[in-house]
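Below is one structure, written out as structure tokens; comments come after it.
The other protein chains are all here in position, but one chain of the complex has been omitted.
Think of it as A, B and C in the order they're written, each chain with its own count starting at 1.
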Amino acid sequence: MTEWFAMVMGAGLFVLMIPIIYRIFKGPTGFDRILGVNVIGTKTAVLLVIIGTLYGRVEMFVDFALTYSLLNFVAAIVVSRYLNRTISLKEMEAREKAKGGAKA
Amino acid sequence: MTDHSMICLLAAAVENGEVGFLPLKIIGFASGVVGLIFFLGTAVGMVRFPDFYTRMHAAGKGDTLSTMLMLGGFGLVTMEDFSVGSWLLLIKILAVILFIYLTTPTSSHALMRAAFEDDEMPMTEDDLKKSKRKGKRKK
Amino acid sequence: MKILSLIPIIAIGGLLLWAAQDFPKWGDVESPASKSPVSSHFIGKTGVDTEVPNMVTAVLADYRGFDTMFETVVVFIAGMAVLAILKGSTRGNSRRKDHEVEAEPDLIVTNTVRLIVPVIQIFAFYVLAHGHVSPGGGFQGGVLMGASFILIALSWDLEKAVSRFSIERCMIVAALGIVIYGGIGLLSMMLGGEFLDYAELERVLPVSREMARYHAMLGVEIGVGFTVTAIMFALYANLSSEGSLKQGL
Partner (left out) sequence: MYPIIIFLLLMLNWVILSGKFDAFHLGLGVISCLVVTWISQDLLYHDRRKGIGERLREAGAFIQYLPWITWEVVKANLHVFKLAMTKQGQEEMSPRVVTFETYLKTDFAKFVLANSITLTPGTITMLIRGDVFHIHTMSQFLEDDLLTGAIERKVAEVFEPEVLSKK
């Protein structure tokens, strides 16, 4: 019964991930893609617990789930920070260009 | 009936060899399925919503509750006996839930702030109406 | 162009999937890996020799102790090389300085990080200390520990993280890890055994020969954890700021 339930849940998660993968593929901006990756990452933690239920070793796989959700958080922070930084660099370059133009 | 006395009753039922812990399993199954339904809402929202900020609403909120419900459901389902080990396992799963509860809003805020400082302006009501009209005209 | 590159990728993926059919089934007794006498030896003897339930840890830290030791040394050398290359470099910095922006640390992110960094560190120690019974060990624990410092660097800025764990201290801790590892090996040599023959440690530890292996493995893992933590953070700090240790990513 439990195995059957775990199988159904895993299959349901996989099916529902398809629209999100579509969003990652299509996404007009980079942020949409990151958002999709983030959602799938959170759901991977659930998938790990499902795999643990199937193998009958949940106490081991819960550790993996915790690590994975931590990794997901770090990834979101890194990406937002990186995009922030690169954007400001781009802005700076534009401003510099404008300054150079004024001088000339 | 308080939760505590109910758990004691359930434990007694298990010891007597009855179907005792079936109720817990049923609650677990139900919460898993409800979580899946909320995740469906997230998935559809991710596709249908018009711009990044509205999609963020779908992702940030749907993610929290559906993950919590699914993990909690599995925690209840795997509750085989009421030994110390299984209680610790349940508490560990609750810790993962707490972790997700804390980090999901934060990461959605961080992404949103990054997008906002990227001069990607959020869609306003007028923009939405315009895009809707355009869609209708195309049809 | 994108579509053109898709064709070989799909072809190679299909080829790999087709080749994967020839693999032995999961848990197949007849597969070459299960038939060889080496694996049956390890499966049968690990518990008797070392009292460690997790075979992977026993093989990594005991049967293959030399290999793991030099892996740790490789990690250390990688850190040293990056430091040596980037430490004196100023070419990147002069250009970079004009673009430094005043981004004040985000209130929500910093408060979340305040709450979760101690939890991550405890989790890292847990992974390190329970490498014997569940998956984990020195490398994994060290990476988690380093990640906690990197998280601090990301949410505030690099100066804050470096003030908590300076690069000099990083190098000391990294070297200390290797000294712990090699020291345990040397100690067992001085007590009459061979290098990294932990069983000889029973003379200084109040336990049996098998438990001496168990405890020595824990010590070795702690050494690996030290090195990996320090090198992780030093690599991040140097690479993200091009050696200047300012501002960061």
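Throughout what follows, a contact is a pair of C-beta atoms (placed from the backbone, for glycine too) under 8 Å apart; a residue touches a chain by one contact, two chains touch by 3 or more.
Given the structure is predicted, the values throughout are model-derived calculations rather than measurements.
The hidden chain, counted over the whole complex, makes contact with B, C. Interface note: of C:T112, C:S188 or C:N238, the residue touching the hidden chain in the full complex is C:T112.
Contact between subunit C and the unshown chain involves residues 106-108, 111-115, 117-119, 121-123, 125-126, 129-130, 133, 148, 164. In the full complex, subunit B touches the omitted chain through residues 37-38, 41-42, 44-45, 48-49, 51, 53-54, 56-58, 60-62, 64-66, 68, 84-85, 88, 91-92, 95, 102, 105-106, 108-109, 112-113, 116, 122-125, 128.
Operating definition for what follows: only the chains that are shown with their structure count from here on.
Subunit A and subunit B have CA centres that are 16 Å apart. In terms of their C-alpha centroids, the spacing between subunit A and subunit C amounts to 24 Å. Multi-chain contact residues, meaning those touching two or more other chains, occur in subunit C at positions 109, 116.
Counting only residues that touch two or more partner chains, subunit A has 59, 66, 70, 73, 77, 81, 84, 88.
Within the complex, the subunit C residues that touch subunit B are 106, 108-109, 112, 115-116, 119. By the touch criterion given at the top, residues 1-2, 5-6, 9, 12-13, 16-20, 22-23, 28-29, 31-32, 34-36, 38-39, 42-43, 45-46, 49-50, 53, 58-59, 62, 65-66, 69-70, 72-73, 76-77, 79-81, 83-84, 87-88 of subunit A touch subunit B in their complex. By the touch rule above, subunit B contacts subunit A in their complex via residues 25, 29, 32, 36, 39-40, 42-44, 46-47, 52, 55-56, 59, 63, 67, 70-71, 74, 77-78, 85, 88-89, 92-93, 95-96, 99-100, 103-104, 106-107, 110-111, 113-115, 117-120.
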